[in-house]
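Removed: one protein chain of the complex. Kept in place: all other protein chains.
Chain naming follows the written order as A, B, C, D, E, F and G, and within any one chain the residues start at number 1.
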Amino acid sequence: EKLEKQFEDFRNQLEDYGTLRERIRTVATEIESTTRLMYSYLLLVHQTRPIPEVLEKAKGQINVLRELFSRLAEIILECPGQYYRYHGDWRSEMQTVVSLLAFMHWLETGTLLLHTEAEEKLGLNSSEFGLDVEDYLIGICFMSNELPRYVVNQVTTGDYDCPCKVLKFLTDLHASFRMLNLRNDFLRKKFDGMKYDLRRVEEVYYDVKIRGLATNEGSNGDK
Amino acid sequence: EKLEKQFEDFRNQLEDYGTLRERIRTVATEIESTTRLMYSYLLLVHQTRPIPEVLEKAKGQINVLRELFSRLAEIILECPGQYYRYHGDWRSEMQTVVSLLAFMHWLETGTLLLHTEAEEKLGLNSSEFGLDVEDYLIGICFMSNELPRYVVNQVTTGDYDCPCKVLKFLTDLHASFRMLNLRNDFLRKKFDGMKYDLRRVEEVYYDVKIRGLATNEGSNGDK
Amino acid sequence: EKLEKQFEDFRNQLEDYGTLRERIRTVATEIESTTRLMYSYLLLVHQTRPIPEVLEKAKGQINVLRELFSRLAEIILECPGQYYRYHGDWRSEMQTVVSLLAFMHWLETGTLLLHTEAEEKLGLNSSEFGLDVEDYLIGICFMSNELPRYVVNQVTTGDYDCPCKVLKFLTDLHASFRMLNLRNDFLRKKFDGMKYDLRRVEEVYYDVKIRGLATNEGSNGDK
Amino acid sequence: EKLEKQFEDFRNQLEDYGTLRERIRTVATEIESTTRLMYSYLLLVHQTRPIPEVLEKAKGQINVLRELFSRLAEIILECPGQYYRYHGDWRSEMQTVVSLLAFMHWLETGTLLLHTEAEEKLGLNSSEFGLDVEDYLIGICFMSNELPRYVVNQVTTGDYDCPCKVLKFLTDLHASFRMLNLRNDFLRKKFDGMKYDLRRVEEVYYDVKIRGLATNEGSNGDK
Amino acid sequence: EKLEKQFEDFRNQLEDYGTLRERIRTVATEIESTTRLMYSYLLLVHQTRPIPEVLEKAKGQINVLRELFSRLAEIILECPGQYYRYHGDWRSEMQTVVSLLAFMHWLETGTLLLHTEAEEKLGLNSSEFGLDVEDYLIGICFMSNELPRYVVNQVTTGDYDCPCKVLKFLTDLHASFRMLNLRNDFLRKKFDGMKYDLRRVEEVYYDVKIRGLATNEGSNGDK
Amino acid sequence: EKLEKQFEDFRNQLEDYGTLRERIRTVATEIESTTRLMYSYLLLVHQTRPIPEVLEKAKGQINVLRELFSRLAEIILECPGQYYRYHGDWRSEMQTVVSLLAFMHWLETGTLLLHTEAEEKLGLNSSEFGLDVEDYLIGICFMSNELPRYVVNQVTTGDYDCPCKVLKFLTDLHASFRMLNLRNDFLRKKFDGMKYDLRRVEEVYYDVKIRGLATNEGSNGDK
Amino acid sequence: SDAATGGDSESSSSSLMKEAFSQYAQYLNDLNDKRERVVKASRDITMNSKKVIFQVHRLNKYNKGEVLEKAEKDLAAVREQHILRLVQELQGTDFWKLRRAYSPGVQEYVEAATLCNFCKGGTLLNLDEINATLLPLNDPSFEPLQINVLDYLLGLADLTGELMRLAIGRISDGELELAEKICKFVREIYRMLTVIAPEMDDSSDMKTKMDTMLQSVMKIENACFSVHVRGSEYVPLLGSADPSYSLLGVSDFDQ
Partner (left out) sequence: SDAATGGDSESSSSSLMKEAFSQYAQYLNDLNDKRERVVKASRDITMNSKKVIFQVHRLNKYNKGEVLEKAEKDLAAVREQHILRLVQELQGTDFWKLRRAYSPGVQEYVEAATLCNFCKGGTLLNLDEINATLLPLNDPSFEPLQINVLDYLLGLADLTGELMRLAIGRISDGELELAEKICKFVREIYRMLTVIAPEMDDSSDMKTKMDTMLQSVMKIENACFSVHVRGSEYVPLLGSADPSYSLLGVSDFDQ
C-alpha cells in the first residue's frame, strides 16, 4: 500500500544520502591528512629553513589537493542544489586548506591570496563548486594566527625587516575585515582574535625599532 | 585595488545574506507562533472535548501556514540552490508543523499523513521548495509522542477502544520506521523514543484488556 | 581638584550601595532560612499528617516573613526608583516564598493564590514594594512541581479523590499560563516543566480511575 | 472569574514589557553600530594619523549618539522607576560609549573625562536618565586598555615623549581608582586589569629612558 | 635521523592500527545490522506470532553472526594480546548479540543462556577470542529489559501462565546477580534496572492471580 | 525522638560553625582592607618616593595586622585542632600579608623574610596559631612578582645599582625554591612564574651593564 | 653545596635562607608522603565498605541474621585494618588539613555502617555511636579519630540511594512493610537534611546529593503507590482476606 511504498522510497533515499555522505567524508579525511602533512612542512619556516625550500615541499601537495577537490566536486555535483546540505561535512577542512595556501602565498609574494586565486589554485569552478566566502574568510583568520610566531622567529634569526613588512600586511588586512559587518558568529569570533595577532606584531616591531635594528625602512619614515 | 574590491564585494554579499536570513527568521517566528496556537487548540483533545470541534478550530490555522510557507518559499527561491544553506533557520518549525498536521490527520482518519499529503496541505511544491524527508520523519516522531497521553486520557473518560486502535497504528508505524536504516543522528534518537510510546500504549491496552473493559474488538480475534 | 572630588564622591556612593546591598542580603538570608523551615514542615503532608496540623505549623512562619519583608521594603524604599537595581539579590527567595504560600493556600482552599492575595499575605504594598509578576509566576511553577508527589502519596494512603481534584486544578492552571506569551527565558523554561507535572497527575488519575477507585466523581461524568 | 482576569492582566503586562524591551534593544543595537564606526575611526591613531583629523571624524558621531540616547531615555521614562529593570539591555553599549568618549577626550586634552562631562556630552539628564556610576567606571577601565597599544605605536613612529605623558595620566588614574572600595565584581576585575596597562606603559617608558630617547622631560626632574 | 625515523615508524604503526580499527568497525557495523534484523524478527513475539515461527527466522541469522565473529576474531588475532585495545569498538554490539541469543534461548528452553553456551553458539574460542564476562552480564541485563513487555503482551493475548513462568526465571536471575560485587559502573546501573523489570512482572502476575486467570500453575505447588 | 534530636544538634553545631565562620570572614575582610592600604603605600616606591618614608607609612599598619591576627587566633582557638577547617577563609589574605611584609623586609634589609620572622612580626605562636608553610611560600612568590616592576622603575629614575642587587637576591631565592619538591598545585604554578621575574630582572641588569651605567658593583667582585 | 656557589663573605643571609628552605623542603616532603598514605588508606576503606554494602543487598527475610552478622564482621575488619591506618597518620590539625584526602573513604564507611544498622534495627546509627565504635582502635600514643559532622552527613546522603535500591528489591520479595518503613525513614532523613544542607561548609556537593536523594525518595514512593493501587483491586474482586495474596504475588516463591 501507499504507506509501505512511501517508507520503501524513504529507505532508498536515506541510504543514498548516507552513501553520498560517506563518500564525502572519505575525501574530507584525505584532505585533512594532506593538510596535516603540508602544515608540518610549513612549520619548518619557524626553524629558519630557507623559504623556497620549505615552499617547494609544501607545494608538492597542492596537486594532491586539486585532485581531492575535483573528486569532492564530482560527488557534490551528482545532487545539484545540495552543496550546502553537505557543507558541514567538509567546511572545516576547506578552511584549513585556505589558511595554508594563503600562508604560502604570503611567504612567496607578501600579498593576500584573493578568493578567486584560492579557487584557481584548487581548480574550483565557482559556478559549480566554489569556495564559500565565509570559509575563505575564516581560513584567512587562521593564517593571521600564524604570523606573530613567524615574526618572532624571524627576528631571532636576524631578519629585522620582517616585523615591519608583516605589520603593514596585517594592518591592511585587519582594516579590510573591519569593512565587513559581521554577525555574532564563528567568523566574528575568529576576526576578533586577529586583533591580538596585530598587537603582538606591533610589539615585536616596537622591540626591533627601539633598538634601531630595523634597517632602511626607518629612513623613509613611512609605515 | 583588487583587495579592496574583493572586500567591498564580500561586504555586500554578507549583508545580503544577513538580510535574507532575517527575513527567513521573521517568517519562521510567525510559523512558530501559529503552531503554538494550533497546539493549544489540539491540547483540548486531552480534556475530551469532541474531536470535530477541536479539529475545526485547529484547521482554521492551516491557511495561515500555507500563506507563511508560500512567503518562505518565495524568499528561498530568490537564491536558487541554497535551500539547505538556510535550512537550519526554519527546520525545527517545519517539524512542529508536520507533527501537528499528522496528529490532526490521524484524529480525523486514523491513518498516517503521507509526505506528499503534508506537502499538499501546506501548498509546497516539492520540485522547488519541498518538505525535507528527515524533517517529515522527525515531525512524525513528535506526533507519536503525543499518543500515549491521548490514550491515557481517553481511557480515563471511558473510551476503552481507543488503546487498541492506537496500538495498531503505532505498531505499524514503528514497523515502517524500522525499515529505514537510520544513522546515529537526531532522527534516530527521536525514533528510539517512539519505542517508549509504543510500550506505554501496550501497557494501557493491557490494563483495559485484563479488566475486560475493551468492548467487541476482543471477540473478532484481530489485533 | 575635580578629579579627586569625583572619586571621593564615587567612593562614598559605592560604599553606600555596598552597605545597602549587605543589608538586603542579610534579610534575604533570613527569608531563605525561614522558607527552609516552612518547607520542612510542609514536607510532612507527604507523610500523611493531617493537613490542618501541618498548615498550622507552617503558618506560624508567615508572620516572620511579613516582618522580614517589611524590613526589606524599608531598605529598598530608602532609594526610590531602585527596586530593580537590587532585585537580583532577593528574587529567588521571593519566588520560594510564593511557591510555599501558594501550596499552603491550595491545600487549604483548593484554589490558586492570586497575585494580590500573595501580596496581602506578605503585607506588601504594591505601589511601593510589590511582588514582581514574573517572580509570582515562577513561584507558582515551583508549586506545581510539588503536586505530582503529593498526589502519589495521597493515593497511597487511600485518598482516591485527590488525583481528580489536582488534575482539574492543574489543567486550569496550565491553560491560564498558556494564555501568556512567554519569552525564551527562565519563566518559560519553568512553565515548560509544568507539562510534565500535568502528565504525571493524569497518569495517577488514570491508575485510580481504571481500577474504579475514584468515588462519586466518576458518576456525574464531569471532568 | 478572578483567575482569568489575573492572567489576562498578566498577559497584557508581559506583552508590554516585551515590546518595551524590543524597542530598547533596537536602540541599543544602533548605539552599538555607531560605536563600532567611531572605534574604527579612532583605531587610526595607532597608524599615526594626525590626531585632530582622527578626532574630527569620530566626533561627527557624537550627535548620532546624543540622538540615540535621547530616544532611549524617552523609552525608559515611560515606566518611571524601572531604569534598572532594563539596565542590562543597554549597559554594555553604554560602557563602550564612555570608553570612546574618554579616549577622545584624553587625546584632545590629556585629562580624564569626568562623569558629569560624559553625561553632558551625551545630553543625559542625571535626575531622569543618567549615567550609572559603575558603567562610567567600567568604561574608563576599557579606555585604559587602549593606552599601552597607543604608547607602543607612538614610540615606534618616534614620539618618545608620549610614554612619560601617558604614564603620569595612568598613574594618577590608577591611584584614584584605588581610593574606591570595590566589591568582587566585574568592575573590580576590570580595574585589576588596569594594573597591567600601567606596567606596560612603565616598561615602554623604561625602554625610552634607558636609551636616552626621551627629550627634555628628564631635565625638569618631574614625573 | 633517529628522531624522524622513530616517528615515521609510529606513524606507520598508528596507521596500521587505524586500518585495523576500520576493518573492525566494518565488521561491527555488519554485526549491528544483523542484530537489528534479528531484533525486528524477535519483536514479532510482542505481536503474538507463534514462537517457533519467530525463532526460526531469528535463528537463521546466527550463522551470519558466527561468520562475522570469526572474521572479527581473525582481525583481532593478528595482534595477539590486544583484544582489549579495540574492545570499545565492538563491545556494545557484542552485548546486543548476547541479549538476543539469551532471549531466544529463554523463549526456547525457559533457562538462562550461560556464558559458555553463548560462546559456543557464536563459535568463540575463549582462550583466543572469547566473550568478556562483563559484556555477557550486560547483555543479560538487556534481555531482562525485554521481559516485562513480553509478559504484558502475552497476557493481552490470553496467555495467563506466562507471568508466573517469567517471574520465576527473573527472580532466580536477580538472585544470581546479587551474588556479584559490582563497582559503580555501567553494569551496576543496568543491574539496578533489573529490579524494575522484576517488579513489573510481579505486578502482572498479581493482576492475573487476583482475577483467578492463571490456570493450573497454582495447583502444582508453584516452583 | 533520637533522630530529630541528632539533627537538631547538628543544626545547632552547623549554625555555630557558620557564626564562627562569619566572624572569621569579618576579620579576614579587615585584614584584606589593611593590606590594601599598605599596598597602596608601598606602591609609592614605584613612583620613587624615598624608601624610608614609604616604609614608615606601611609599617604603621603592622600593629593593626598583629591586632587582627590576634583576634583571628582567638576565634580559631575556640575550636582546638580546627585551624585547617577554616583555613580557606583567610589563607589568601594571609598570603598577601606575607608578600607585603617580605617586600618591606627586603626593601629594608635586602634579605628574605624567613618563615619564623614572619610569624614573629605578626605575633603568631606557631604551636597554636601559626603561619602555614605553603601560605608563606606562596606569599614569597607574590613578592617576587613585584620585583621586576620595582627594578624597571628604579632604573628609570636613575638608580642603576638596583638591578644587580635584586638579581642577586632573586637568583638565590629561586635556587632555594628549587630545593622543594612541589606537587602540581597552586604553589608550583606561582613558582613557575618566578622564573619570568628572574628573567626580566636579568634583562634590565643586562641593559644597564652594556651601557656601562652600573657604578661600582662590577669592581668589587660582584657577590 | 654552598661551596659550589662560591661561598663569599656576604653569603651568610643567603646560607640562612638555604637552611630555612631545607626545612621547608622537609616539611613539604613529609606532608606529601603522609597525604599519599592517607589517600591509599581511604581507597581501601572505600573498596571494602562498598563490598559490605553489596553484601547487605543480598539480604532477604530468610538470611537476614546471617548476612548482617557477616557484614558487621567485615565492617569491623575495615576499622581494624584500614581506619586504623588513618588513626596512625592523622594527628592534631591533620584531621582537617588532610580531610579531602580521606573524606571519600570515611563517607563510604558511614554509608556502609548506617546501612547495616538500619537493616538490623530500623534506626539511624548516630554519629556519636559510629564514633564510639572507632574508640577501641585507640592506642594511648595516638589521638582518637572522630568522624566529623560533614563527612557523616555526606555519607548519609548516599545511604538513601542504597536504601532506595533495597526498598525496590524488598517490594519484589513481598516485604511491603519493610519498604514502607524505608520510605518513612528516607523521607525523614530528607526532611532533616533539607534544613541542614545549606548550612554545611561547602554546600555545593550536598546540593547535588539532595537532588539525587529526592529522586530516590520519589522512586520509593512511586513503588509503594504502585503496590497500593494494584492491591486495591484485590478486595473488590475476591472479597475475602486470603493471606497468600496479601503481600503481592512473589510471597509464595520464597517460602
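We adopt the following convention: a contact is a pair of C-beta atoms (placed from the backbone, for glycine too) under 8 Å apart; a residue touches a chain by one contact, two chains touch by 3 or more.
Because the structure is a prediction, the values reported are computed rather than measured.
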{"item": "Contact list for the unshown chain, restricted to visible chains", "value": "A, E, F, G"}
{"item": "Chain not shown: contacting residue from E:51, E:64 or E:112", "value": "E:112"}
{"item": "Absent chain, residues of chain F that touch it", "value": "167-168, 171, 174, 178-184, 192, 195-196, 198-199, 202-203, 205-207, 209-211, 222-223"}
{"item": "Those residues of chain E which, in the complete complex, touch the missing chain", "value": "2-4, 6-7, 10-11, 13-15, 17-18, 21, 81-85, 87, 110-112, 114-116, 133-134, 136-137, 172-173, 175-177, 179-183, 221, 223"}
{"item": "Footprint left on chain A by the chain that the document does not show", "value": "32, 36-37, 39-40, 43-44, 46-47, 149, 152-153, 155-156, 204, 207-208, 211-213"}
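The rule is short, and it goes like this: only the chains that are shown with their structure count from here on.
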{"item": "Least step count from chain D to chain E, where 1 means the two chains touch", "value": "3"}
{"item": "Separation of chain F from chain G, taking each centre as the mean of its C-alpha atoms, in whole Å", "value": "40"}
{"item": "Residue numbers of chain F (touch at least two other chains)", "value": "none"}
{"item": "Residues of chain G whose C-beta touches two or more other chains", "value": "188, 192, 195, 226, 233"}
{"item": "Touching pairs among all chains present in the structure", "value": "A-B, A-D, B-C, B-E, C-D, C-G, D-F, E-G, F-G"}
